[in-house]
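Reviewing the structure listed below.
What you see is part of a larger complex, with each chain still in position.
Chain IDs A and B follow the sequence of writing; residue 1 opens each chain.
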């Protein structure tokens, strides 16, 4: 096993990996940009290396600096987390060239699955169903128009090198196609340095369901079941769960999708952890979309229902150990749901809300798992993703998991910045969500069902009371000096 | 002590006396509270009112969160009524303000330039999200108060359109 591993990431996923390293008895090296010097990951790691300025292009995306840090700290392996360099085949190759183990799949598999068109071709060859569409990038408008006619509108333009919804456009009419291709391609070029886009049939109101696979370097490959990820905004997942409600009703679907995922993974000579994303239509037909050749943000829900630690398995597999779990050993127990807590304002077009967390009360207790990258006093930088933490709950049933998640959300206080915490409370109360009849259209339709909060006399009175008391002693906070604060604590200051 | 207030945009009154509060909406509904209050953090209180327990938080925006429900609060001490603001008209000069903290990545206009209503003016980025500020009206750019690369806070004035 490794002696020391560098974690080439930041935020909650760096913390998650550092925790797994500590539990496995492996020393950890965090990396940080200027604005992340005091991050939770740096605090929790055994060692830390400075990378450069805040901009990811000068820090977390700099292969040379990361390899140099691994060398100077004598790390024998690198865990890339998700995002940043995690799906960068050149990085995996640079690690190998530097004599450092890349904790992830082989570079060839990253490269093959990193091109959505190549991944589609491979899936077709492996006999897995894919969304009807082109397998190669659009090269001229006439071909594109013909393809779109054949598929039938609406169609979806997607970036070949893409992810996270960038370079994606829905097109409903032939006359919009040209502009959409231009927009999508230029967005893709900016985001991925690759402007290739391709055309797919748009599956209307699909579920987005993914299958987790895990394989060792000795040819053993298993799947750990699905995650339902249909609740998305701008193609970014916000709630994920396992089991998918559809599989609770139709359990054979898990088996069929799991088999399809394994066929694709085998064809790609895949090892380590990876995820196959599928769309599932109303008739429970499923279509392979793409593969994520890394740990997923939402891996905790799989861990909660299977009892397996995916990051610890990633480490073992990368170190050459054999997978000791057979497919028939995998058990799914109960139900788990995860919310992604973002620094954003769901009431104002999800605008980002970076800044200092002045107050933090985190939920805990039975059935609650929090994977957070922040702490009270932390200044959430504006330079990166707005994900602060992932709050997940497990229960013996979906109802129990929802109840626990609601309870945990009710305890969660994040002061100083806006978050989508309260928005989740509404979603978890929503009848459609509770019924489990989910689709990727959920968040587009949800606002129409939102109860415009009825004026609540009691809450208003208390808000007015707090306002009046805060005004009554407008300088209380200013006058109190910190020495007194230290002595008598917060209460005296703000009472 | 009596206060006038605007709560979620609607006028109301609050009267405090000892551990009692009376809240009265302009529309007539009222509520008497027997309350106690204890600080539990920075800008954060436990309020017990008529035996019920509430977590209240004073947000930096001046709003108050009560059990997670965000309520806009303006309070006017009757002895200093001048504090009371009226909703300002929005004709004539228009300022373009940053909707979120972030970094200016593109300035699409320059001072003196004529712009259409809805024309893109300035792009601010934060947390990998780009936000294009558009002109609220047809007019002329009076002033550009920022530049590409600048870091801005929410509410900073970036440009003025006349």
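In this section, a contact is a pair of C-beta atoms (placed from the backbone, for glycine too) under 8 Å apart; a residue touches a chain by one contact, two chains touch by 3 or more.
Fair warning: this is a prediction, and the values are worked out from it, not measured in the lab.
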### Whole-file subunit formula (labels as shown)
A x2, B x2
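Keep in mind that, in the parts below, only the chains that are shown with their structure count from here on.
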### Query
Using mean CA coordinates as chain centres, what's the chain A-chain B distance in Å?
31
### Task
Spell out the residues on chain B that touch chain A in their complex, using ranges where they run on.
1, 3, 5, 7-8, 10, 12, 14, 16, 21, 23, 25, 29, 31, 33, 35, 37-45, 47, 49, 52, 54-60, 64, 66-71, 73-75, 77, 99-103, 126-129, 131, 151
### Query
In their complex, what parts of chain A are in touch with chain B?
343-344, 348, 350-355, 358-359, 361, 382-386, 410, 413, 415-416, 421-422, 425, 453, 455-472, 490-495
